[in-house]
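Moving on, here comes chain A:
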Amino acid sequence: MPEYYLALAALLFCIGLVGAVSRRNLFVIYMSIELMLNAINLMLATFARAQNDHGGTVMALLLIAVIASEAAVFLSMIITLFRTNRTIDADFFTNLSQEQNP
Partner candidate 1 sequence: MNQTLLLLIVILPFASAAIMGMAYLFTSLRDERIYSFIGIATPVAVTLFSLILGVQMLSNDTTFVIHSTLFEWLHIGEFQIAFSLMADRLSAVMISFVSLIGTLIHIYASGYMRDDIGYGKFFAYFNFFLGAMLLLVLAQNPIIMFIGWELVGLASYLLIGFYHQESGNITAANKAFIVNRIGDFGFVIGLALLFLAIGDKGFGFDAIRAHISLVDPGLLAPIGILLFVGAMGKSAQIPLYVWLPDAMAGPTPVSALIHAATMVTAGVYMVARFDFLYELIPSVGLFIATIGIASALFAAIIACMQSDIKKILAYSTMSQLGYMFVAVGLGAYSAGIFHVFTHAFFKALLFMGAGAVIIALHHEQDIFKMGGLKTRLPLIFATMLVATLAISGIPPFAGFFSKDAILVHAFAGGHIYIWAIGVLTAFLTAYYMFRLFLIVFITPAKTAHRTTEVGMSMKWPLAVLATGSALTGFLGANEAYGGSNLFGTFIHLGDRVHHVDHSTEYLLGGLSVAVALAGMMLAYLRFGKGASEPKADTPWRALAINKFYIDEIYNALVVVPLRYLSILFDRFDTLFVDGTINLMLLGYRGAADAFGTLQNGKVRYYALYILIGISLLSLAMLRMTRSPL
Partner candidate 2 sequence: MNMILTLIIFIPILGALLGSLVRASIPLLRLLAIVTSLFVLGLSWILAWYFDPHAGMQFVHIAPWIQNYGITYYVGVDALSLVLLLMITLIMPLLYLYMWREKRHGYWYNMMALQTGVLGAVLSLDLILFYLFWETMLLPVFIMIGRYGNTDNQYNAMRIVVMTIFGSMAMLFSMLYMGYLFFQSHGFWSFSYNDIASLSLDPRTSIVVAAGFLLAFAIKIPLPLFHTWMAPAYGSSPTPAVVILSSIMAKLGIYGIWRFGFGLFESTLEYYVTPLIVFALIGVIFYAIHAIMEPNLRRMFAYSSGSHLSLILLGLMLENVYTWNGSLYLVATHALASAGILIMIGMIYRRVRSITIDDLGGIAQVAPRFAFFFSFFALSIAGLPGTGGFVAELLIIIGAFKYSMIVGVFAALTMIAAITFVFWMLQRTLFGAPSTVTAGFQDLGRIDLLILTPLALLLLLTGLAPSLFTQLFEPALLEMLQAIGRYR
């Protein structure tokens, strides 16, 4: 019954996607991204199991490690941003916008 797992993964991914796009709190965005990554992980594991190919499992394990290191970088960046700007509102950081650099 891999469909259920896949459906769950898709659901998780969509929740993460909507969260990443619509929320302004950097932490929530971060968590949404984690959610999406984990949805992918779940999908990899599901396919690995369904097709009896452990390449997918290896991939999932590798991804967990990457996610962990990414979490370290991301969280420290958020802290640095908060220290310099006293805010973690994503819409505050618009340095790349056209209006600021005409």
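How these were chosen: all candidates are chains of the complex that A comes from, given by their letters.
As a convention for this text, a residue touches a chain if its C-beta (ideal position, glycine included) is under 8 Å from a C-beta of that chain, and two chains touch if they have at least 3 such contacts; residues count from 1.
This one's a predicted model, so the numbers in the text were calculated from it and none came from an experiment.
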{"item": "Complex member in contact with chain A (any copy), out of 1 or 2", "value": "1"}
{"item": "Contact set on chain A toward candidate 1 in their complex", "value": "17, 20-24, 29, 90-91, 93-100"}
